[in-house]
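Inspection log for the structure reproduced underneath, given as structure tokens.
All protein chains but one are shown in place.
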Amino acid sequence: MIVVMNPGATQKDVTKITDKLKTMGYGVHLSTGENRTVIGVIGQRREEAAQAMEAMPEVEQVVFITRPFKLAGREFHPEDTVINIGNTSVGTDEVIVMAGPCAIENEDQLLQAAEAIKAAGAKVLRAGAFKPRTSPYSFQGLEKQGLQFLNEVRAKTGLLIVTEVMDQFTIDEVAECADIIQVGARNMQNYYLLRELGKIRKPVLLKRGLSATIEEWLMAAEYILSGGNYDVILCERGIRTFEPYTRNTLDLSAVPLVKQLSHLPVIVDPSHGTGLSGLVPAMSKAALAAGSDGLMIEVHPNPQEAVSDGPQSLTPDQFRNLMEELKGVAASVGRFI
Amino acid sequence: MIVVMNPGATQKDVTKITDKLKTMGYGVHLSTGENRTVIGVIGQRREEAAQAMEAMPEVEQVVFITRPFKLAGREFHPEDTVINIGNTSVGTDEVIVMAGPCAIENEDQLLQAAEAIKAAGAKVLRAGAFKPRTSPYSFQGLEKQGLQFLNEVRAKTGLLIVTEVMDQFTIDEVAECADIIQVGARNMQNYYLLRELGKIRKPVLLKRGLSATIEEWLMAAEYILSGGNYDVILCERGIRTFEPYTRNTLDLSAVPLVKQLSHLPVIVDPSHGTGLSGLVPAMSKAALAAGSDGLMIEVHPNPQEAVSDGPQSLTPDQFRNLMEELKGVAASVGRFI
Amino acid sequence: MIVVMNPGATQKDVTKITDKLKTMGYGVHLSTGENRTVIGVIGQRREEAAQAMEAMPEVEQVVFITRPFKLAGREFHPEDTVINIGNTSVGTDEVIVMAGPCAIENEDQLLQAAEAIKAAGAKVLRAGAFKPRTSPYSFQGLEKQGLQFLNEVRAKTGLLIVTEVMDQFTIDEVAECADIIQVGARNMQNYYLLRELGKIRKPVLLKRGLSATIEEWLMAAEYILSGGNYDVILCERGIRTFEPYTRNTLDLSAVPLVKQLSHLPVIVDPSHGTGLSGLVPAMSKAALAAGSDGLMIEVHPNPQEAVSDGPQSLTPDQFRNLMEELKGVAASVGRFI
Partner (left out) sequence: MIVVMNPGATQKDVTKITDKLKTMGYGVHLSTGENRTVIGVIGQRREEAAQAMEAMPEVEQVVFITRPFKLAGREFHPEDTVINIGNTSVGTDEVIVMAGPCAIENEDQLLQAAEAIKAAGAKVLRAGAFKPRTSPYSFQGLEKQGLQFLNEVRAKTGLLIVTEVMDQFTIDEVAECADIIQVGARNMQNYYLLRELGKIRKPVLLKRGLSATIEEWLMAAEYILSGGNYDVILCERGIRTFEPYTRNTLDLSAVPLVKQLSHLPVIVDPSHGTGLSGLVPAMSKAALAAGSDGLMIEVHPNPQEAVSDGPQSLTPDQFRNLMEELKGVAASVGRFI
């Protein structure tokens, strides 16, 4: 960390600050430039220390020179993390496709979707039992009954299951029927939930928050990793911008960037990322070309009857066609589906 | 709601859509323009119906003509809501100032802050026992012990207390020592928490999410209102933009806008809104001039020793001076402190 | 266009508005719902009419149901536009790569870059003679001398040239040495410049503004098209968001979306879009997979000595490798380089 003194700082001011830093256990290194005195601070990065420094009237600003994440960072773990789930893995040359309806509506709908995506080559069924909805008057999910349907469809189809958990008190129930536990974008900074997910031994799919920086996203992963659960899959799903034509702006540059900064696998959800089924095929291909380890795609047996997210859901036919096209794109970047 | 047909839609397409709308219980009203057929849909706004329509290939877009909030809207409740809390009220000509440290660090710090803000004229003490922190390695709050300190300081000073609740399972504990229960920005769309807050009978301070639109914010209030708890105070605390010099961009236009759209009182938090104590006085005055019903300001006995948010905290002296200045500004817009 | 009356609007209010609309030459179509009267307005979309309506106290809001662009829209021109430039074309199955340094620094640097990109398979040399720079103290481009170097290098290498024009008064000079005239992001809404570009007969590369919506971008193209110049190539180059790790957020979803809305070709600039050379290869591949008609990539003989944009420039070696990889990705989506 670097502490930049005010332009008019005196020798006494500098001594006051360096003394305080030493009291905090830091080493200091002075550098006096033409306009500013700069203090190189030697020791562990700590937000508290930085804030204390920023609150000093003699200090102009504090600059971090290291990233705040540790366990999630490449420096800590240079090799790519591979997460084994059932008979498959995330983070290898194989691209994993997770697909299915936004919400579980009934057993038939879920089974139809599951069979369709399985036939097309997807390995993981996505479907929500607990649904975070903007309006209290919208369908809020089948909840426990939805989990039961998931269990039955898992048994019938052999598909792996990813489904969302909404609070720390239903983790156990969800973990019973899910192979991957999803943390939704709205919960990315629900730290009490993240802490509990650090204590279990199931892979967690951590969606990027609507307006989360990549650093905040990796810090959310750090909560889970620091609890002892190392199996975190990151999922880019679009960020909020000023553009109104799309529901969100899918930030595909997050894929190669996260791969530089972190060892964790990262997948992409082009359905939420765009909100428009007509854009999903192009953005799915783009995600693979950008290096994504997988995709999460909404597929509904009949999008026009979906209780939620119909406009961004593919039909089974559209999904099957897309899966065919994706094989070529994956191959072009040395991957396979 | 308005359904806009595709440019090339045939009579048969239009009939298909109007039939489906009628099946859903809606009345329809056709309007054929030069380039588009537009269907006026008569009946209650329902997101599910809109999404189903948008998923139809014959439909270009769906446009809402009413707002999604009901109980939170001015149409439903034309008069300003006044919320009585102890011997004071929010939403009258009196401007309510809530002040105190970001986090409860120990009993002394809390009591010092409380006495200072009381002496300066604040009526409500703010202080967090449960702290949502970006890093798992940062101080996470004193939790239950913090609530205990709040109780003691409430008894000693007679100040009202506002403090944050982080999940639905600690609502009762928090409600025991708080006069106003705060929902933080990160939890604005934690719907399970909002639903439970709808069942209690204590005022809720609902902070605007970091990237929440005003409509989403009012829909979060709608969750609480629709559960039966009508005492919701909205709090603007800055939104995330591209500007790096400030922590957030304080959206003061939200104040008069919310007052047009809703009957709920709205206050402003310039401390989080800017992240810089040097901007807090100017933005506090601006908030009152814009019509805010109150302020929430971070004050710490010694910001340089604060474990969190020191850079945005006022000293007791700065706060006392600000309170003096605010009286004049309040008076200039027909209010008082 | 749809005019939504206030909730309390009387019959008299409605008549006032419909009369005014008729005076403006519009047909009207009334639809009375449970909460609102809605007026379907038949006739050409005009911003002036919409604003006049919105300024009426009896009107709650005005909603457009058609897009504002005409000549740029797919409805007007259903087939893809193909733009012929020299012996090549933009908008066919062939993907066009434009590459070169950010700024022309001297003749050697330019020639080295040109030869390197030509050897690697690029067809168009990009290089700026006029440079818009945030700081008045930064290098502002070689200006006229730069254009001369471009001419010489064009003659020597046979490469096509794309270079930026900064104002309407240097269009002729730039057009003399450029095969494609570039409008930079900062000038996307420089309407006087756009108007003049509508009068020439040279292809224009129109970069998306830093915070331009897709609609505004297409309206900027509309300025050029409406002047009579139909050869506009759109270029996505990243938008401004809250994310600090990248210079901009490359909005690849703009590619398939623009292709739906418009017939114009669209290319992608991953160099400005990310600001980081390490992300350029992944995002170049992603752009092609998303359906981009081309790429614009910064290549510098020696990025560490570049006077601008070194951090986002590829070396000739990196560029050659990338071109090899791009061939496979292009093929996987039915294109070639």
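Note that the chains take the letters A, B and C in the order they are written out, and that residue 1 is the start of every chain.
The rule is short, and it goes like this: a contact is a pair of C-beta atoms (placed from the backbone, for glycine too) under 8 Å apart; a residue touches a chain by one contact, two chains touch by 3 or more.
Computed from a predicted model, the values in this text were never measured in an experiment.
Colleague: Check each of B:V97, B:I214 or B:L322 against the chain that is not shown and name the one that touches it.
Modeller: B:I214
Colleague: Contact with the hidden chain only, please: which chain C residues?
Modeller: Output for chain C: 46-48, 51-52, 54-56, 68, 132-140, 166-169, 186-187, 189-192, 194-195, 210-211, 216, 219, 222-223, 226-227, 240, 277, 303-311, 313.
Colleague: Considering the entire assembly, which residues of chain A contact the chain that has been omitted?
Modeller: That gives, for chain A, the contact residues 2, 4, 7, 29, 31, 33-36, 38, 40-44, 61, 63, 65-66, 75, 240-242, 244.
Colleague: Since one chain isn't shown, list which residues of chain B touch it in the complete complex.
Modeller: 211, 213-215, 239, 241-246, 249-253, 255-257, 260, 273-274, 276, 278-279, 281-283, 285-291, 325, 328-329, 331-333
Just so it is clear, only the chains that are shown with their structure count from here on.
Colleague: List the centre-to-centre spacing of chain B and chain C in whole Å, with centres computed as mean CA coordinates.
Modeller: 38
Colleague: Using CA atom averages as chain centres, what separation in Å is found between chain A and chain C?
Modeller: Here the centre of chain C sits 31 Å away from the centre of chain A.
Colleague: Indicate the residues of chain B shared as contacts by at least two other chains.
Modeller: 240
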